[in-house]
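With one protein chain removed, the remaining protein chains of the complex are shown where they sit.
Order of writing sets the labels: A and B. Residues in every chain begin at 1.
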Amino acid sequence: MRTLAALGLVALTAAAAAAEDAKLEPPPAQPSAREVAERVEATFRGDASFLDATMIVKSPRLPEPRRVRFQSWDDRRGERSFIRILEPPKDHGAGFLKLPPNLWSWVPRVERTIRIPPSMMMQSWMGSDFTNDDLVRESSVLDDYEHRWLGVDPAYQGARAWVIEYVPRENAPVVWGRIVAWIDPVRLAPLRQEFYDEAGVKLRVMTLADFRAAGGRSYPHRWSMVPLDQPGHETQIEVNEIRFDEKFDDEIFTQRNLTRRE
Amino acid sequence: MAAALAELAASLARASTWRLALRGLGRQPRRSGIVLAAIAIGLGSLVLAMALQYGLVAQMAETAIRAEIGDLQAHAAGWRDTAPLESRLREAPSLAALTGARTLSGYAPRLRGEGLAQSPRASVGVRVLGVDPSREPSVSTLATFVAEGEWLGAPRRILIGAGLARRLRAGVGDKVVIAVQDAAGDLTGEALRVAGVLNAPSRELDESVAILRLDDAQRLFGVSGEISELAFAARDRTGLEAARREISAALGAGARVETWRELEPLLDMMIALFDQMGWVIYAAIFIAMAFGIANVLLMSVLERTREIGVLLAIGMPPARMVAIVVAESAVLVALGVALGLALGFAAVFALRDGVDLSAWSEGMRAFGAPTKLVPVARRGDVWAPLGVAAVTALIASTWPALRAVRTRPAEALRRV
Partner (left out) sequence: MPLIVRLAWRNIGRNKRRSVLTLAAAVFAVVLVVHMIALTTGMHERMIDDNVRMHAGHLQLTGAGYLEDRTLERFVSWTPRLAAALDATPGVAAAAPRLNGFALLSNGPASQGVALLGIDPAREGGVSTWPARVVRGSFLAGGARQILLGERLAAALRVDIGDQVLAYTVAYTLENAYELFTVSGVLRAPDPRLERSLALIALPDAQALFAYEGRVSEVAMIVQDVARLDATRVAVAAAVAPLGGDALDVNPWPVVLPELAQMLVIDNVQNYSMLGILVVVVAFGILNTILMSVLERQRELGVMLALGLAPRGIFQLVYVESLLLSGIGLALGLALALPAAAIMERNPIPIGGEIREMSEMFGVTPVITWQLSAWNPAIATLLMTTIALGAALYPAIKAASARPVDALRSL
């Protein structure tokens, strides 16, 4: 699940005040914005998580959205993760192994392993709006940003939502000017994140929905990332299964496992 | 009558050849003036032409060398076979003594690596160049390319070319994240603010180089105190070999010192090619000048067939006659050469601010070729035209003079 967490966080590490701000109600005295951010991060965090998900990529290049089903084993403590592609059939068995600083890719059809070099890190991962870099980056949302209350949205999708602003610290390696996040006050889960550049132009919107209980928390099972500067593009992730605090065998994070044929 | 002539002949024989030559020239001021002008204009034009040609070549070299390369560079041995960041060296304190000496006028340390420049809208693979903001201007003109904003000063600032700025859609003051794989192999990155946008002289510098402070680059790549290269500016570009030896001695065996010719062989070849083409053009102007000089001298001597005939008839020895004619030419050539060089150098001086090429080359600055043609006169350049003028004048006056003295006096008198 690290993968998704990483994706989410990178998205976070990405954007200006929404027009809706005007209608916000004043924020509560407690908790602090920082505490909210910490709770939100905890939604995604898990020392060892397993994920089975389907990624749906929409692009003007594609007549039909592309669906990629994958499973991921994310060992946060060991700073390592492993992804296996299940669908489409053409890519079945392909794998990605992240052993920092390297990212390895296994191509079953030709039975080769490739080390993805730094120069390819910003390439799209599996054709999505996420990059290879998004898979491996050790993002630290809490350290890289200052957090600030914007207020309470009385009617975000029919319910109250806290609105918190994430402002990157001056030297943090974050391209965005700021990020505005809508947070479910009950579940303390993120609902929507808007990414702005420093000039205040909204460039990306990530929405999270379909919250279900998993690993003692409420976890969003449907994600959507829309890059606003690329019309017709969208990447969705549908979570089929998520488990937290697993016990992972070291064997999973090896070249041998990566190159295993099923 | 005969006695008077004999006396004239005797006095002519006594007078020095040079005196007679000068008197001859003075008697025909217009003819002398024309010959003088022919030599002066020809020589002056040639000096200007050579200065213009050399000016272009020198400027091409200067633009390229001074933009980034420097006259010499030192790297760790074997640097060509590795990625930029993998071969590093340290600045030797003994180098400082060299700049005090006659060889070097300055040197600057640099760190080179590869990375990604990222903005909210784009990410572009770049060459990362760490420079010492205060020392860099002593070897390169990088600082002069800043078209917007300013040169590096405060920490955590970055300079990018206009092309890269366009691709990232970032301007002065905007944030750019530089992501790199550091020396330990870890992926890392930092946000920096754009201090300035460069109007760079090459496409590469324009589109894919990010320049930051050396200390920022060292921290980013995790190579504190180490550098990739040292760039040197020589006081005299003709003395690069001596400079190379001194730098090598100061840096020790681990370093490899190379001149710009070895670093940029393509530039070296282009300059050699332009220089060769230059000689084709000089040759044409040389010939034209020689032709002009020969023509007027030939005419002026042939015109005097009658006069020479008279002098020979009254007893002037033919050898002395030839000597007088040649001496006349020699005086004219000497004066003409002096005047011509003065004209040529005056023209070079008048054009010292350069001939503006921008009218012919719209949008040329974008690629940094010289926009001005500045003539550069070299001292050595005067010898060839001088020699050609002198030899031409000698032949063009001796030959008709010889012909004139061989003509029998009676026949000479009969001719107009």
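In the analysis below, a residue touches a chain if its C-beta (ideal position, glycine included) is under 8 Å from a C-beta of that chain, and two chains touch if they have at least 3 such contacts.
As the structure is a prediction and not an experimental result, all values here were calculated from the model.
Asks: Which of B:Leu22, B:Leu302 or B:Leu402 sits in contact with the chain that's absent?
Replies: Per the contact definition at the top, the residue touching the missing chain is B:Leu302.
Asks: Write down which of A:Ala94, A:Leu188 or A:Leu258 is the residue touching the left-out chain.
Replies: Touching the chain that is not displayed is residue A:Ala94.
Asks: With the missing chain put back, one of B:Met277, B:Ala319 or B:Val391 would touch it. Which one?
Replies: If we include the chain that is not displayed, B:Met277 is the one touching it.
Asks: Where the complex has a chain not shown, which of B:Pro155, B:Gly173, B:Pro265 or B:Gly315 is the residue touching it?
Replies: B:Pro265
Asks: Would you write out the residues of chain A that touch the absent chain, in ascending order?
Replies: Against the left-out chain, chain A lists 57, 59, 61-62, 66, 90-91, 94, 105, 107, 109-110, 112, 114-117, 119-120, 123-124, 126-128.
Asks: Using the touch rule from the top, list residues of chain B that touch the missing partner.
Replies: 30-31, 34-35, 37-38, 41-42, 45-46, 48-49, 52-53, 56, 203, 265-266, 268-269, 272-274, 276-277, 280-281, 284-285, 287-289, 291-292, 295-296, 298-300, 302-303, 355, 357, 360-361, 363-364, 366-367, 369-370, 373
Convention: only the chains that are shown with their structure count from here on.
Asks: List the centre-to-centre spacing of chain A and chain B in whole Å, with centres computed as mean CA coordinates.
Replies: From the centre of chain A to the centre of chain B is 59 Å.
Asks: Across the complex, what residues on chain A touch chain B?
Replies: The touching residues are 14-15, 100-102, 118-119, 121-122, 131, 133, 136-137, 168, 170-177, 195-198, 203, 229.
Asks: For the complex, which residues does chain B have touching chain A?
Replies: Within the complex, chain B contacts chain A at residues 114-116, 118-121, 123, 125, 156, 174-181, 184-191.
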